[in-house]
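Contents: one structure, followed by commentary.
Not every chain is included here, but those present sit where they belong.
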């Protein structure tokens, strides 16, 4: 299969979404001239062009696209050609109302926006494949073609009868028969037992709260159903014979689409990333999102969309300050991207995104934004000449476990704390490492963990037997593992483990959690620790017992207590948890397993992870940097990104590789 | 008719909901063994078992229930057998979509949750009565049977066409003819006059805001319609010949179901109570809820559900701290309960309540929760041996008037203050008495008030002529009555009384309220009083005139002013209300009537009620207790409940009875 290298062809990619159908043809040559001026070498074309390509059903108009591709190719600019299937033309929804997605309330979501398709509707699928096949047939061998971009930001969920039918099929595959489904869904609770398949539907508006596994399975199904749409289009463009890679664009931390399953079907992964310029944590969150992409793809990836200015959907759409787009672009490079694209090339004058930033803003080429774009293009050109940077991997000694099922399940309704958000948990663990310039990967719990010195699992609410075995084996062979609270609670069928938590991982950690103890809003605990010093914790605690007899593999005494709630029992100051242990360390086989039964303050968690890293022999890329300076090594280059002053230092010949 | 004594049979009841259908049969003997270990003597069975009892329409499977009842009976454990009609199986809604309840937006609430029935739908009613009759026919004479538990937490409201038809019937009964309805509903306002019955519907989605009496009547109707469902099932189980009492479970302060009307149809009342362990006012709120139950039933009642740990529906589901379940259980006993049950016996592994606490938690019998349950079982066993406790009444000198119509009407849309909540009003008056260990009953305004030294009416927005006469007679015969603000405003048809408020009670109080004066958010008044000292008031004030000539029965001079807004008129500091009187005392016949035209601070109201109690000869159960210690006498026992430290002292031989 082709990979991203077949698209980069030796140069870092630079450019953005280009929507020529929004402009009269006389603008196109200006566009190409300004693209060349800016150093653009890739344009994403056709993302929302279905109505322009097929203005009436079955009649294609490729003339304008032929012209555009010739113009681009003539200027040496490559093309990421999109299948335009994310936004069907009004004629489809008007003729086939069943292609419009339906909410849980039974109301169809009308056309006139975008993403308005039922992924199950045969009429949608047929029309989408037809336009895809026509496009692929015409352009598969076009010399400008560098990659296929399937759809856009997949995520539409539909609750209609056609989806219900597909959902039942998915459930039959998963559970075999109705008894299997009834057992898994626990339908004996609240008299929900199904007596026939047609009784089963997606989770729709109910009187109170619905079945949690129905909800979870529908999330799984919806991701799989969209993946099926993606695969069908991917296979159609591949069938046309192109030898360029295929991708689709992910979004930052997006629960509806299971990244691991999707990435496996892409030739490389790509990201649309929009950190908030007003958020002081944006540099860290951006780094994290980029590390996730590198990890999902297992190698170089593509920054497909970022805004050179404001993101118009944000309530307060502040633009990027001078230098910020360069800084975050280089952060992408540092963290494994082989190209930096933007949404979009020329700012739209109309439509919902008319206030969105662009490489060529409304103010025109005589603007600070366009000047910075030109500078960035030149800089990327120079970096393309650095030996060994393009295509290089990024090394990490630490992995954070990222699991879509744990994410979905821990955020189901009526969990013990309604604001326990999975991505917050991951961020809490990622942040101190980022502050310390310790590079991290993300990994599935069942991945090849043995290559990491340290594995962090901030939360693993759902854990399968296979995942538990993988983690146990990692520790037993000498690894260091840290597990956060509310983990090992449920199996993949959302069935609570009995006998104490973290369920199948109790032996590894030498503890037994008896009770989850969410804390009232605003309440906090003082945690005391000889090793770590005192710190506070909030939102969550647990009633944990050291589990001396947890099994053959555990030390005789169970885990050691590293930290406990302050205040003697009964003193009142610590409340009912006074004196109770919260953080534990356990020897398991050749390794070490830490259990953290609370959510420490940033300061406390920072101290804990510093200790864990030191013990595990994990160190920073560079020592002694000022706060706010991010250091990442990629191949021969160490990137030093100063997020306070917005300057970037790129070194590639001083430091040993 | 049987009563609760026919269920207790000499022992305080102890146990909880038991849902064996969620577990494989091999677990059942373990359950029974552990129940015995815990001292359980009652299990509530079958609440959500419809689908298990009737897996396909018309085919019953009683085998598993036979086994369970035998096992329980064999261990000496009694059974509260539930009709499973709160949650119809999916096959009912699938075959009869009209049995699914409809929202005001016209959207049906699907099965897949619970409480999803239209109380009017003949198909639901027939299926519910059929399974009830089958169950009753089989088990009415089972030796384990101690009581019938009808449905569960009635409260479903439906807006469908079938309910519209029933609603029109209810209205015909109430108003006679269309003219009567038009007159009562005031349909000359906004041109809402109905010209034919079929034009009338439940309150559904409208362009602006609907008719208030339509809203109120639909609330009344919905309560009556559900009561009809209850009665039908009650009569079906009675018809099967059992000689055990029948109940259904109420919830804490639940507006949709009119407690007085419902309690009259039950052999005893029972309560599901879930105070928030994180709420410092929970001990007081719990006491109040329990006093309401005792008052509704007019004697011993049953605590049907409480959680031994967390309540999973709460946004932050903190468990009960050690000792708290015992403390609140004994509070129930102290306040008239003859049994303490829990939801539920064994924690569910699946479904929406998997994070809810249980007597036997996920961690198993080796857990602090189960140990405390065993201790509580033992303690209740010992208390069962105290002569005169079981079945004893609780004496109170004070009653608080509780009225569902006032509650519903004062919370209708577009009242003068959107946050004027009826239960808050009651709580404000209850709390200082609870702090002072003065025991209270609750009573309807038309009840037998003569047995109380003091009657408090925190709010009576709607008042009927009969209620007004009852209250007037109470005072005239020597009683002391305190009436809070925004009272006597409307008649039962939500028609505002003219000429000043409290309408038909003006003569009793010797005042005439000209204007209601809600206060801006955050605003407060300083109230000055020679008798009570200064205090603040917020949310609400009134423009009140002393009504010298209010009628034959009043003193010549009208009421005396007890407190007024501080600041001379025109000084500006008191605003437009400066100097205006707010609290009044009036002699009426042989009694005393206080009118409180504002919402004093807790401190101010405490001082006012202390004065009123002293004047009325009302005193505490015990004097000189520390703050947070609750004292209640029941029969020979004085319960001293220390809510700060969580200890309980039970005395039954020291103090004179």
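First chain written, first letter: the chains are A and B, and each begins at residue 1.
Basically, contacts are C-beta pairs under 8 Å (C-beta built on N, C-alpha and C of every residue); 3 or more make two chains touch, one makes a residue touch a chain.
Keep in mind it's a predicted model, so treat the numbers as computed, not measured.
Novice: Total copies in the complex, given 2 are shown here: how many?
Specialist: 3
In the analysis below, only the chains that are shown with their structure count from here on.
Novice: Using only Cα atoms, superpose chain A on chain B and state the rotation angle in degrees, rounded to the nearest 5.
Specialist: Best-fit rotation on C-alpha atoms: 120 degrees.
Novice: Looking at the complex, which residues from chain B come into contact with chain A?
Specialist: Per the stated touch rule, the residues are 19, 21-22, 48-52, 55-56, 84, 87-91, 94, 101, 103, 105, 107-116, 156, 278, 309-310, 312-313, 315-319, 321-322, 347-355, 361-364, 367-369.
Novice: Please name which positions on chain A make contact with chain B in the complex.
Specialist: 105-106, 185-196, 198-201, 203-214, 413-419, 490, 493-501, 512-521, 523, 543, 575-576
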